[in-house]
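Please find one structure pasted underneath; my questions will follow.
Left out: one protein chain. Kept in place: all the others.
Chain naming follows the written order as A and B, and within any one chain the residues start at number 1.
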Amino acid sequence: MILTPKELTELRNTIEEANQAALSHMYNADPVLIDVAPASEVMPQLGEGMLLHAGPPVQWPAMCSPMQGAVVGALRYQGWAGTGEEAAALASSGSVSLQPAHDFSAVGPMTGIFSPSMPVFVVENRTLGNRSYCTINEGLGKVMRFGANDDSVIERLRWIEKTLAPALREAVLRAGGVDLRPIMAQALAMGDEMHQRNVAATSLFFRAIAPHLVRGSSQQSSLSEVTDFLVGNDQFFLNLAMAAAKSAMDAAASVNGSTLITAMSRNGTNFGIRIGALGNRWFTAPSLMPEGLYFPGFTSDNANPDMGDSAILETLGLGAFAMAGSPAVVGFVGAGTYRDALNYTQEMGEITLGHHPHLSIPNLDYQGVPSGIDLRKVVETGISPAINTGIAHKEAGAGQVGAGIARAPLECFHQGLEALVNEMESR
Amino acid sequence: MTVKNHVLKNMYRDSVALMRLSQEMEGLENVAQATAIMGTDNNKDLLAQAGLLADSGKSATPNDLIVAFDLTSPGQEEAVITSVQQRLMSGRQRTGGGAGYRPRSMEGALQTLPQANLAMISVPGEHAAREARKALDLGLNVLLFSDNVPLEDEVGLKQQAISLGLFMMGPDCGTAIINGVPLGFANAVPSGRVGLVSASGSGLQQVICLLAESGEGISHALGVGGRDLSGEVNGAMMLEGLRALGEDSATEIIVLISKPPAQSARARVLEAASQCGKPYVISFLGEQGEHGKRASRGNVHMENNLEGTALRVLKLLGKETPGWASLDDKNRKRIESIIAGSDPGHRSIRGLYSGGTLCYESLFILRDLGHLAGSGLEQEPVGGDLLIDMGDDRYTVGRPHPMIDFRSRCEALVQAAADPEVGVVLLDVILGYGAHPDPAAELSPAILEAQKIARNDGRRLACVVALCGSPDDPQDMDQQEKTLTHAGALVVHSNALAARIASAISRGGAVPLPGGDTRG
Partner (left out) sequence: MAEKRDLLGGPPATINVGLEVFADTLQELGFPVVQVDWRPPAGGDHRLTDLLSRLERSSDPNAEGTN
């Protein structure tokens, strides 16, 4: 959908022009998993004594309990603190630099913590050349993603670092990289929306990587552990999808002057958005509570506000935006009937600039997922982007308590609009 | 007094739907007073004045729907709220796109109906111009029903439309029929060879209904809004409409209906008409003197009333004078009997109109016949006859238009009956799509009551009804006429004839012919 120069000049004004260019970058992004390596190795800006977190900027005192728990776990994992108490003291002393992952071309689900030794997926957008990073999904249960930080969590992270990641690295390099967009397109046709449901995508990824895994140098026992791990985690592909979406959105963000929403993210306290024309500025407001279904024994009283960088998926047009193609997720997020899921996709079509030419929904006659959220349309219609989200327990480490649909606070978009108008009028 | 407010957040319904809902709520048990209204500041003031505003209503935003009610006995809120919610949700699945989705924007609607070529816009006036502009930008023709649109916006919209080769019908355009498809308040008429462009909705309806009754159909009926022939707008859309009908192969005769135009607009229209090969009937309602019939020239025929316009069209098409143009014997006898039974001093005319143009036409016909007739809008009361356009803004605040809701007119009718000066009540009843499904059922009790009031006071009250409808309209015109006649009304199909009958009864003389002569 790249416009010819003639088509570009016929566009009515500079915003339209910028939006079309940004959309072009989004649609044409070709994300490829090219490497798996420790963050310190492939993310050069990651400095000494620095941890990354999900969402817009937030400092230790304001962090929600799960995120504080995850920071504690990361400090212990890195060996910068011994016990949990030492880690908490270190964090609150201010000597640990806590930065948004987004500022480092990275995204992380839920608490989204990155530390130097953690292995990350390296995803390159072959079209434009930009790279994005995401941690490896730990699986379900007691995981750092939800703020758990005991020895079992640390051990698992070490296993990921020392066994899983090297095996994956070798396989990926041997494969010459793994194309992610074809997997995502196929997974959409198989009922995944890539936020709450990734089982098809995970299976397809496993199929792509398995021949290279078994031909690698891993010992039998390691290989068994690795394959057991991959096979046992339905959400494994989530992190790859996030990195792929991030690489597309970063490409879109390289265009000046668009009203495209280039990022949506939450730090468990606040929800933040970024707007093309306003670069890296965050516009934040308190996160809203998701509405959905709770696992047995849990209620909304146990829920943490919306959290994680996974809203990058909806920013691209997946997740809740693609819900019409994912009947199985409907019940999971409490969306009601299939008709309601269809309505979500159509509703999101009211606030997006187009439909993705490569990511489409078969039962909508292969119409592309609604893609490219326009700041102006959000404000005008009052329709806020919907996000299919997991609901974390508000206590660190207690894990996931449910899944549902959260809305981005409109306040973020109102602030952004005001800032954009001031900026454009002052030119 | 238990006043409760229930606020439904982020729920919008249009004004007509809300008034219907309010009416239904007031019919519920235990409800003394009720209204459903959007939470704008204006509306909250109205609620407060009516004593219906509670705390939760005060904090509602314009995007929220406030259900406010006053119960006769406490503890019934749940039942009322449940009932309201059911009504709000029912019927939301119809007219949707795929699987019942209702798009939130015109762009969204275009995704559902890509072949759309017309946007019909009836949102509140302050938002109307913006929506119309968006529609034109999307390449859609526009029928703009909304009124209270600033004149400069109308000028801009019509300029934009013309530059894009699109139609902008309105603002304040309530009626159009295109290729047989009824838009807004329109009648079911056959397709045929007469094309019309009108700056008046009810005027347009009257002419096409009279033609339909005579078996003549239309090609298209376009509306241009009431201000199109003003100096500022200068006939912009009228000319586009005339040009389109000139080029339309199905159209053999072109009819133009408007109140008297501004000078420059008139010149443009007459110029365009004389250039066209087809016969034109131009109806500048209420015009006299040099602009009257003597101004007919070549293919352009001038008329100054709706009945005359229809008659002229029929004549040009070689049709005989139709039955609706004159009094039948039964009606003539009734008129004579009414006159015989009335006291000459008590026969002023009270007009209660739903169609603004029909009211306007009756006023000038009566004045032409020498009546002192006022519209109620004058600075000084004129004295004598009073003809009120009850569709005017001042009568429709918080109430639906009299074409769809008869309560105001029924009340006014009964009040008029109590006035010993009034001897004739003159009403229009407009049928068709969008109008009330059974006007006769609504009016008949009031007509009966009015006559009873007069009789008890030793007077006779005549009720003359101009029934404007087509034989194919959903309301069953025959049945409507029978019901009204049975209640004592004198029913004719031409508004001008109804006005002349009112004049005759008022003066105790013969019914004048069109043009002012009388014949018994």
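The rule we apply is simple: contacts are C-beta pairs under 8 Å (C-beta built on N, C-alpha and C of every residue); 3 or more make two chains touch, one makes a residue touch a chain.
This is a predicted model, so every value here is computed, not measured.
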Open item on the list: With touch defined as in the header, list the contact partners of the absent chain among those displayed.
Closed with: A, B
Task: Residue among B:Q23, B:T40, B:Q85 or B:N299 that touches the chain left out of view - done: B:T40
- [ ] Consider the whole complex, including the chain that is not shown, and state which of B:A244, B:A262, B:V382 or B:V414 touches that chain.
- [x] B:A244
Task: Candidates B:A109, B:L311 or B:I453 - the one touching the absent chain - done: B:A109
TODO: For the chain that's not shown, point to the residue among B:F167, B:Y353 or B:F406 touching it.
DONE: B:F167
Open item on the list: Considering the whole complex, not just the chains shown, which residues of subunit A touch the missing one?
Closed with: 10, 12-15, 257, 259, 376, 379-382, 414, 417-418, 420-421, 424-425, 427
- [ ] Spell out the interface residues on subunit B facing the chain that's missing from view.
- [x] 10, 12, 14-17, 40, 61-63, 94-97, 102-106, 108-110, 112-113, 115-124, 127, 130-131, 135, 137-141, 145-146, 164-167, 178-184, 220, 244, 248, 404, 433-434
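One rule holds in what follows: only the chains that are shown with their structure count from here on.
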- [ ] In the complex, go through subunit A and note every residue touching subunit B.
- [x] 339, 342-343, 346-347, 349-350, 377, 380-383
Task: subunit A-facing residues of subunit B, complex - done: 10, 63, 97-101, 103-105, 107-108, 111
